[in-house]
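Input: one structure, supplied below.
Removed: one protein chain of the complex. Kept in place: all other protein chains.
Labels for the chains are A, B and C, by order of writing; each one numbers its residues from 1.
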Amino acid sequence: MLEPWVFIALLLGAGMLLPGVAIVANWLLSPKKPNALKESIYECGIETVGDTHVQLKGAYYIYALIFVVFDIEAVFLFPWAVAYDKLQLYMVLEGVLFILILAAGLFYAWRKGVLEWV
Amino acid sequence: MLSLLQIAFLVAAFLTIVSAIMVVTTPSMVHAALWLILTLAGVAVLFLLLNAGFLAVVQIAVYIDAIAIMIIIVVMLTKGATRQRIRQVNKTWWGGAIAALILFAGLIALFTQTPALAVNAPALAMSQEALLEDLGMALVDVNRYIIPFEVASVLLLAALIGSIMVARPLVRGKDEEVEA
Amino acid sequence: MIDVLKDPIAWIGDLLRTWLIGLGLLPEFVTFLLQLLSAVIIATAVLLLTFLLIWAERKIVARFQDRVGPNRVGPFGVFQTVADLLKLVTKELITPTGADLVPYNLAPLITVMSVVGLWAVMPLAPTVLPADINVGVLYIISIGAIGMLGILLAGMSSNNKYALLGAFRTVALMVSYAVPMVLALLVPVLLSGSMGMQAIVEGQRPIPFFVLAPIAALIFFISSLAEVGRAPFDLLEADSEIVAGYNIEYSGLKFGMFFVAEFLHAFTISALTATLFLGGWSGPWVDLYPVLGMLYFIIKSSIVYFVVIWIRGSFPRIRIDQMNALNWKFITPVALFGLVFTAVAEKLAVELGLSRLLTHVGANALLIILTLLALGIYARSARTKFESGTKAG
Partner (left out) sequence: MIPLSWYVLFSAALFCIGLYGALARRNALAILMAIELMLNAVNINLVAFWRYITPDLIAGQAFALIVFAVAASEAAVGMALIISIYRHRNTVAVEEIDMLKW
């Protein structure tokens, strides 16, 4: 039962290992002459002003939040969609109700104006 | 002699526990979040070993892709407060350590007196596909978990609305955040 | 014994298995070895495919722009990408000061891994599915989104303002467009009654889902384009705005890996669209000769990939606020209602004994009409708002 998962683990491993090998080859072949100027942070050709970890705006959190909520919604709906053929009409409508409740959340966010990219 | 499954379990459990310890001890929040991702991936592997492939994928889709990304975003948003290498544990951290240790010791004492825990897994009666279908049926069946299912959607709606209310960007002008 | 002509891959697998067991190895170990072998073969093949993809894209875009494109190295310039790779390999790897070393070096690997991992559940032919798991679609969502993690790591660990800003923009947009993508992916699952990729392809043997659910197919295609960051959604590397985005501090092959991941991801979403909505390997005579399935799969994916390049050659880059509004105010609501319409239509068709095809096409047409009406009302109110003096938008 776990066989396909072993394959997936191997493929993910290979997907990391092969680029890793390529990068190591690059490291072996390439010149290595580091100096402070070369390694300094790039910013339109001038030196970085201030701290590099700038303050980001809070809207990013809102997008992540909506994504989390809809991700969970999808996770609940996937088993529902798989069992779809065996469901009666009222069960399908329960799933639809589930979707509509969350759609209300999206429209609330829209009305509140947090979806604007300011 | 350990079987292959047992070795897989031990490796995954060991890595998970180590990264969980790193989560609660690393001073840097960014690194703690990265260790958290490793812990969550380890838990996903354990779900796989429990033949719950669906939950394993859900664990990755919900925790690593959504919650962990959100945590990292919030870590970067509140960078200003965590940047300075200040003390990361509070003054009564030893109290927490003792409480955790006592709880762990108590749980182990409890486990040793519970013979039911020594059982091995019975064979699954249904295929993975049938399990998933049954789960989908159970979630919308009036006699089973329809209430938790719909309440979950209301809970998510409440969380969405509440979070937006609390974290809504401030009115422009008062807003001191840098345009990014 | 499987016929060579019918299914050469299974034939080779059987041959290897009997040979290895003949050598005295344990059957379980032989299975593991074969899995390892196929994993390495798939990963290598997919990564080598990127050479061809980059060349094809440069060539096709050049034709769109009335140029010739690469034509010096090898016939029709096929080896141009190899030459580019050789140049990249000899570049110095520069690590910026103050970089967080482990995440910095891990980021390109994770990005490539997330794309290569998608091929684990891609049904290449009726008999060839690398990993037959029953949660294939959810696996695609979760592994595909791991790429976000790679980008976030790259931006955070580079110790550079622009990398950080670029990474956050990228992640904000990927996160946004993942919502309609997930909703659109529910539709093929619902129609075929399974999350397994092979079952989804089987489910569209008579009629591909593109016909039954054109809206979901389009939404999946557009939101995947945005996920990959292809034109017209390529503001992640808008060099005039944020220098070059999250990968600005990377050099040599570490940068190359982000590049490879992006091009491969573009082809991967084409293959996914072909599989989930265009019928994947299904086609005439595929039951007689399963190998034909692979040919159909490649042809369908290439057509979709050509459309991806076509879009790149034809559309200007959209602004970030437009992209954001397009997602939240148009695509996501439409995807939500598309899912609802499909769910109700499919059940109604069964309950009332209507034709499945007609019901779905009717439901989709109804949704399109409603969308157009809503857009019309919105446009009219925006216009009146604009004309009455208060600036709209």
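Convention: a residue touches a chain if its C-beta (ideal position, glycine included) is under 8 Å from a C-beta of that chain, and two chains touch if they have at least 3 such contacts.
The model shown is predicted, which means the values in this text are computed figures rather than measured ones.
Peer 1: Who does the absent chain touch among those shown?
Peer 2: Taking every chain of the complex into account, the missing one touches A, B.
Peer 1: Which residue numbers on chain A touch the omitted chain?
Peer 2: Interface with the chain not displayed, on the chain A side: 58, 61, 65, 68-69, 71-72, 75-76.
Peer 1: Contacts of chain B with the missing chain: which residues?
Peer 2: 3, 5-6, 9, 13, 16-17, 20-21, 23-24, 29, 32-33, 36, 39-40, 43, 46-47, 49-52, 54-55, 58-59, 62-63, 66-67, 70-71, 74-75, 77-78, 80-82, 86-90, 92-93, 95-97, 99-101, 103-104, 107-108, 111, 116-122, 124-126, 131, 134-135, 138-139, 144-145, 148, 152, 155-156, 158-160, 162-164, 166-167, 170
Quick note on the criterion: only the chains that are shown with their structure count from here on.
Peer 1: Quick check: more C-beta contact pairs at A-C or at B-C?
Peer 2: More contacting C-beta pairs are found at A-C.
Peer 1: Centroid from C-alpha atoms only, then distance chain A to chain B, rounded to Å. What do you get?
Peer 2: From the centre of chain A to the centre of chain B is 17 Å.
Peer 1: For chain A and chain C, what's the span in angstrom between their mean Cα positions?
Peer 2: 14
Peer 1: Which integer distance in Å separates the CA centroid of chain B from that of chain C?
Peer 2: Distance between chain centres: 28 Å.
Peer 1: Send over the residues of chain B in touch with two or more other chains.
Peer 2: In chain B, residues 53-54, 58, 61, 65, 69, 73, 76, 128-129, 132, 180 touch at least two other chains, as defined above.
Peer 1: Going through chain A residue by residue, note those that touch at least 2 other chains and give them in order.
Peer 2: In chain A, 5, 53-54, 56, 59-60, 64, 66-67, 71, 74-75, 78, 81-84, 87, 95, 109 touch at least two other chains.
Peer 1: In the complex formed with chain C, which residues of chain A make contact?
Peer 2: 3-8, 10-16, 18-20, 22-23, 25-27, 29-34, 36, 38-44, 48, 52-54, 56, 59-60, 63-64, 66-67, 70-71, 74-75, 77-78, 81-85, 87, 89, 92-93, 95-96, 99-100, 103, 106, 109-110, 115-117
Peer 1: Of all residues in chain B, which touch chain A in the complex?
Peer 2: 48-49, 51, 53-54, 58, 61-62, 65-67, 69-70, 73-74, 76-77, 79-80, 83, 128-129, 132-137, 139-141, 146, 149-150, 152-154, 156-157, 159-161, 163-164, 167-169, 172, 177-180
Peer 1: Which part of chain C faces chain B closely enough to touch in the complex?
Peer 2: 100, 103, 133-135, 138-139, 141-143, 145-146, 148-149, 152-153, 156, 164-165, 168, 171, 175, 178, 194-196
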